[in-house]
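Of the protein chains in this complex, all but one are displayed in their positions.
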Amino acid sequence: MYQITCPHCGPRAQTEFTYERTTDSVVDPAGDAQTAMQALYTRANPMGLDDEIWRHTYGCRAWMVLTRHRVTHEITAVKAIGPEALP
Amino acid sequence: MKTPYSAFSLLRGALNGQKHWEPAWRDPEPRASYDVIIIGGGGHGLATAYYLAKVHGIRNVAVLEKSWIGGGNVGRNTTLVRSNYRLPQLHNFFEFGLKLWHGLSDDLNYNVMFSPRGAMFLGHNDGDMIKLAERGDAMRCDGIDAELLTPKQIAKIEPLLDLSRDARFPIDGALIQWRAGTARHDAVAWGYARAADALGVDIIQKCEVTGFVKDGNRITGVETTRGRILAGRTGICVAGHSGHVAGLAGLRLPIESQTLQALVTEGVKPMVQSVIMSQSLHFYVSQSDKGGIVMGGDPDNWPSYARRGQPTIKEHAIAQAVTCMPALSRLRMLRTWSGVTDMSFDGSPIIGPSPIDGLYLNAGWCYGGFKATPASGWTYAHTLATGKPHELNAPFSLERFMTGATIDETSVGPFPNHR
Amino acid sequence: MSGPNRPATGAETIAFTFDGTTYHARPGDTLAAALLANGVGLVARSFKYHRPRGIMTAGIEEPNALVTIGTGGRAEPNTRATDVFVYPGMVANSQNRWPSLAFDVASIFGLAAPALGAGFYYKTFFGPAKHWMLYEGFIRRAAGLGNAPTEADPDNFSQKAGFCDVLVVGSGPAGLKAALDAAEAGSRVMLVEQDAVLGGSLLRDPDPSIDVAAMVERIRALGGEVLLRTTASGYWDHNFLTLTQRLAEPGAVPEHGFAQRLWHVRAGRVILATGLIERPVPFANNDHPGVMLSQAVRSYVRRWGVLPGKRVVIATNNDDAYLTAEALVDAGAEVVALLDARASGPAAPAGVTVYHDARPSSVTGRKHALRKVTAVICGSEQSFDADLIAVSGGFVPVSHLHMQAGGKLTWNEEAQAFIPGETPQACETVGAALNPLPAPAIAPVGKAKKSFVDFQNDVSLADIDLAWQEGYRSVEHLKRYTTLGMATDQGKTSNMVALSRLAERQGVTVPEAGLTTFRPPYTPVTMGLLAGAGARNAGAHVRRIPLHALHAAHDPIWQPLGYWFRPRAYPVNGESLAEASLREARTVRTLAGLSDVSTLGKFEVSGPDAAALLELVCATTVGKLAVGRGRYTFMCREDGFVNDDGTVWRLAENRYLLTSSTGGADRMAHHISYVRNSLRLDLKCSVVNVQEHYAGIALAGPKARAILASLIGAEPPRHMGYAPGVLAGVPVHVLAASYSGERAFEIHVEATHAAVVWHAIEAATRVEGGAPYGLEAMELLRIEKGHVVVGGEVDGRSTPHDLGLGGMLNKAGGFIGAAGLTRPALSAPNRNNLVGLVSLDGPIPEGGMLIQRAGQSPQGHVTAAARRILEGGAIALALLQGGHKRHGEEMIVTSPTRGEKARVRVTSPHFYDPAGERYRD
């Protein structure tokens, strides 16, 4: 059960969060079909660090990129994603 | 030849302190090259080696295992064996395997304890029952056994299920496959290892593949922790670690590895007869021969190789199992462990040539690899022997994701975590 | 071991029963202490050979004394007699024996032991699988220990979150000090202890200089939480631990209905003060009742005042057992001999003869009581009359949680033990676990076949040797081949003994042989506790629709849909489901009906880029809608397949209402948020999930328009039009949407005011002869009209073209799924297409397979089956290979599992009013 430091809410339990996908599997709807299918259907799936999009679904509902290690489960970085917000 | 296993030879052993048994497999040093190298000493890898030697007469084969054979997913699953899938490409593939299971102990001369005690999917509402009838009709039309059960019939098989009408998830009926059941997972790995070793296959443990030997666009061998080993054809067969090993050859597969938790309770007298699953709930239950209730649910839906699960995911599966079978409540969880499942992006396996000459793929088994062991071994042996897929694994090509011919049994789509 | 072993002192006693006989215990007794005090030696039968077993330890590592405690739904099988504290009326029963504990028929397996070595079952029972199942039946009945209860569990289980700066596991001297220091330093402290009393080793070896009560009072005063009967059972990622707390002893009736509590704790730092477990010594028949661990004997004497034996032999390879000798002599027992395997040792305690280079080789007994101990002293055999042998083979630091946390172990050669080393998480080990006493390895001298290593699974030294001989040489192969360490004690007393034997056979040191993996839980955990309150609702509450109470008054048939429950039909005067739903459907076709559609997914999308967002999520155009207009739409996944559908309405210049399927609502909420807040941050719009804010009431039928006009005092919008209104004094949205194929409206109203609106519509509808209709009637209506449903025709494997929706695709592209649709297989000729089926004989089985001739593989399947509503005849919707081009073809729908069949003709899926005349006023 990770503790994920949400950029907005601080350290919270993993059950409040949802994993969406890796940052390199984001499909740009405006892009060409070949690039889109490469992004959708190929993964590095490394036994190490990868950048992943998560959402604080049961918390502030905001999205973020976690740099997470897939063996040790260490989370080395968290970066908020989202529209411009009033601090 | 090794002393064949039999009741008689066991009795002979009673007199001589069992001294006459030879090691079940040798521990050879790796040779410089082989006709075929199989990466991964799990159930699928060892079965592939056995059928290469037995069916295709190709014995100059090495199985490379990074730690000890049977230590990966074949040693971590919940031992279910069945072919009751809805889509024809899948149920025909698994049915071919189920027929092999029925003769496997004699074929290997190693009792894998395959026990066809029946595997049933429970239906909790009309929608479930229609889906179960559809699955059963699709199977029956392709010659596979499937039978609908009424609650009364279920009660005779599994009296401890909560068949009351006011249950939180009432049980309206079930679809059972009587020829399905369970097998002793370790015995499958050891049985295939012993039989393959007897036919001359080299099983090399403590030998991790760290890279590939490339000659232009052709793979001609592997670099390992015990030196370089060349091969005519190299077959990746490492289940949950497919993404990592294929990555060493520069391939990006349509696979993410997820943790699948399982658990066993303390041993109790017989209380669960068959294998119990559900059409709309996410748990499955069976009882081992030692009396432990073996249970599992959905994978943890984010990528991990750690073989360490998130506790509340397991608790949710247990809650559903206890709701359907209240008698489980006062048993105690004895041990919980995790496998690493290579979740493919349509839920079906990938068995066939890779885009690189001389390199072949057997991966994407998600959480259903154990039941496929004999069929996967047979078809992958055919593919490695002939260079072309067998008719049964032809639909499971890597290209299907780009052409769109995906085979999506649970119709979840390209993100295994979007369940 | 006969006669009482604890002098009666007239103090208060607690009555309990064991196998029907009443005994008396003292407050604070474990069942084991009480049985020993009453001279009960035989307590259980072993798993494989059904050998007689007594009590070996005084703690959770007990491999032998397993009993069933409690009755009915509270009965807990396989409970360690050493881990349950006696309470008035406690019922305990032995297990795994027939007809009785003293005379167990299955113990004859012991005679066949020579043929039943490790892994024998892999070498026999060949033949067809059915044969194996015959033998398996016997094996399963002999295997397993206790019986599971058959009744439901009457108690509830709590799950609670816990947070602290410092979590201390274990309340021995080291744990108490660590907890107190942390509390004094101002940290938020949790101290957990699995025993019912604090103090740990102090209970066996009291130390007057440590005032436990005062320390605990101080910790609590500083805000620390001290939990008894609480085991730290699992250590997970990021210092998250699961603790299991008994609020009532096994089988006891809890005062507030909760038997146990599962703690989910996030700790800043963890301090493991978990101490040591004593290691047994292998010798022939070392599993006999009357063989106990030395420190356990000392605990029974010092903590519970019980003498487990009167004539005692002690066998050891370390100094600690000398303390047991002293304790026994102080308590009036006779220590017949102290066998020290070492060449020399400490001074002999008063009244005790010490033998050096002495180790036990076998024990024998009569009527399950120990009689004689035989030892090898300086190479020659010598026997002693004794009724108890207390053994110590050294000490094993408890490092389970340290290893679960990802820790490393270092080898202590002197103590022949693994010590917890560094760990990647904020966790340290303190106290006895770090420095076990020196204890040199002892080469066993007893007969290997009878020298047990894993007592519960009857694994002997001979089994380990056989595994080695047969090539099962990795420590994991050894464990799985012999089932060593796979019993309920999980190898706590056997792993190190077995590892030493394996290392010896491999010719390597013990650390080189390696260790098996430490898995949660530390001790077995009740399944009901892990289920928690979820056991009542399978971890998912029933979701109530806003008008639940109002519908309940009609006593409808309810239909589960995910976690919702919705009215399926409203039977009157004894109608069946079929009769009620047909009446309701006919009422909609001929007059008017109203239905609850509140569970539809609903999203209010506002802002200048609202249309741009919707044209990403939906695969049809949206921006072209004028204010006051709406349209049907559908959504694709990124792989191009359709996975949801609904309607979209332009309420105002920059405000749209999107509806989607009930089943897909949560998935759609997540998907839209991903598009708005992660994919396209530039879009200026707001997406608000209003699924539960609005209740939805469908009013459908030829009279619907007139009924609605009377209610809102205005002309209702024409088909696919939108207008705000006021109904029964409540502001509503009126969407002229039709699912039934009739002229129809969806009235969306704030859920808190929905009842008054429903009552007004129902009354006006009944005046016209109409009535409420449920999901079943809705199915009949929508199938006849040919509308697809998510989870039926929209099966996640069909493209827009397959479903006859290709024409609505947004020609400009750019919607999510457009790229996926370009893949060749998605426009292959022989895909499954949506078709209609008209029966040429009886009803069509839903889910049946479409074949051309008997014995052929299916070419499609029925997704929905129904009957024509006004006239007779059975119809269905189906997905058929190349279906768009096969209208008019005759086929067979077969359902072997239901023994049903029907001849059908393939048609268009739109049976009723294909041109849509019914929508025009």
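The letters A, B and C name the chains in turn, as written, and every chain counts its residues from 1.
The rule is simple: a residue touches a chain if its C-beta (ideal position, glycine included) is under 8 Å from a C-beta of that chain, and two chains touch if they have at least 3 such contacts.
Keep in mind that, in the parts below, contacts and distances are computed from a predicted model.
S.K.: Since a chain is absent, check the UniProt entry for it and pick the matching name: "Hydrogenase", "Sarcosine oxidase subunit gamma", "Multicomponent Na+:H+ antiporter subunit D" or "Ion-translocating oxidoreductase complex subunit C".
M.R.: Per the UniProt record, the undisplayed chain of the complex is "Sarcosine oxidase subunit gamma".
S.K.: Could you list, sorted by label, every displayed chain in contact with the chain left out?
M.R.: Touch partners of the hidden chain, whole complex considered, are A, C.
S.K.: I'm checking contacts with the chain that's been left out. Which of C:546, C:663, C:883 or C:896 qualifies?
M.R.: Hidden-chain contact among the options goes to C:546.
S.K.: Thinking of the whole complex, not just what is shown, which of C:264, C:302 or C:703 touches the missing chain?
M.R.: The single option touching the absent chain is C:264.
S.K.: Touch as defined at the start, partner being the missing chain; which of A:13, A:27, A:40 or A:65 qualifies?
M.R.: A:13
S.K.: Kindly note down the residues of subunit A that lie in touch with the hidden chain.
M.R.: 8-9, 12-13, 15-16, 57-62, 80, 82-87
S.K.: Tell me which stretches of subunit C touch the chain missing from the display.
M.R.: Contacting residues on subunit C, toward the hidden partner: 156, 158-163, 188, 247, 256-258, 261, 264, 266, 532-534, 537, 539-546, 549, 564, 604, 606-608, 654-655, 683-686, 688, 690-695, 750-754.
In this section, only the chains that are shown with their structure count from here on.
S.K.: Roughly how far is subunit B from subunit C, centre to centre by C-alpha average, rounded to an integer in Å?
M.R.: Roughly 22 Å, centre to centre.
S.K.: Could you please state the distance in Å, as a whole number, between where the Cα atoms of subunit A are centred and where those of subunit B are centred?
M.R.: The mean C-alpha positions of subunit A and subunit B differ by 30 Å.
S.K.: Specify, in ascending order, the residues of subunit C that touch 2 or more different other chains.
M.R.: Within subunit C, the residues that touch at least two other chains are 236-237, 240, 264, 638-639, 820, 823.
S.K.: For subunit B, jot down the residues that touch at least 2 other chains.
M.R.: If we look for residues of subunit B contacting two or more partner chains, we find 308, 310-312, 402, 414.
S.K.: Quick check on the complex: what are the subunit B residues that touch subunit C?
M.R.: Residues in contact with subunit C: 5-7, 9-11, 13-15, 17-19, 21-25, 27, 67-68, 70-71, 75, 88, 101-102, 105-106, 109-111, 113-117, 124-127, 130-131, 133-134, 136-138, 140-142, 146-148, 159-160, 162, 168-169, 175, 181, 186-187, 190-191, 205, 265-271, 281, 287, 289-291, 308, 310-312, 314-316, 318-324, 326-337, 400, 402-406, 408, 411-414, 418.
S.K.: Taking the complex as given, what residues does subunit A use to touch subunit C?
M.R.: 1-3, 13, 18, 20, 26-27, 29-33, 36-37, 40, 53, 55, 57, 61-63, 72-73, 81-83
S.K.: Would you pull the subunit C residues touching subunit B in the complex into a rising list?
M.R.: 47, 73-78, 112, 114-115, 117, 120-130, 132-133, 136, 139-141, 143-153, 159, 234, 236-237, 240, 242, 262, 264, 462, 466, 469-474, 476-477, 480-481, 483, 486-488, 490, 517, 519-521, 524-528, 530-532, 534-539, 542, 559-561, 637-641, 643, 667, 791, 795-797, 820, 823-826, 828, 845-849, 851, 856-858, 861-862, 894-898
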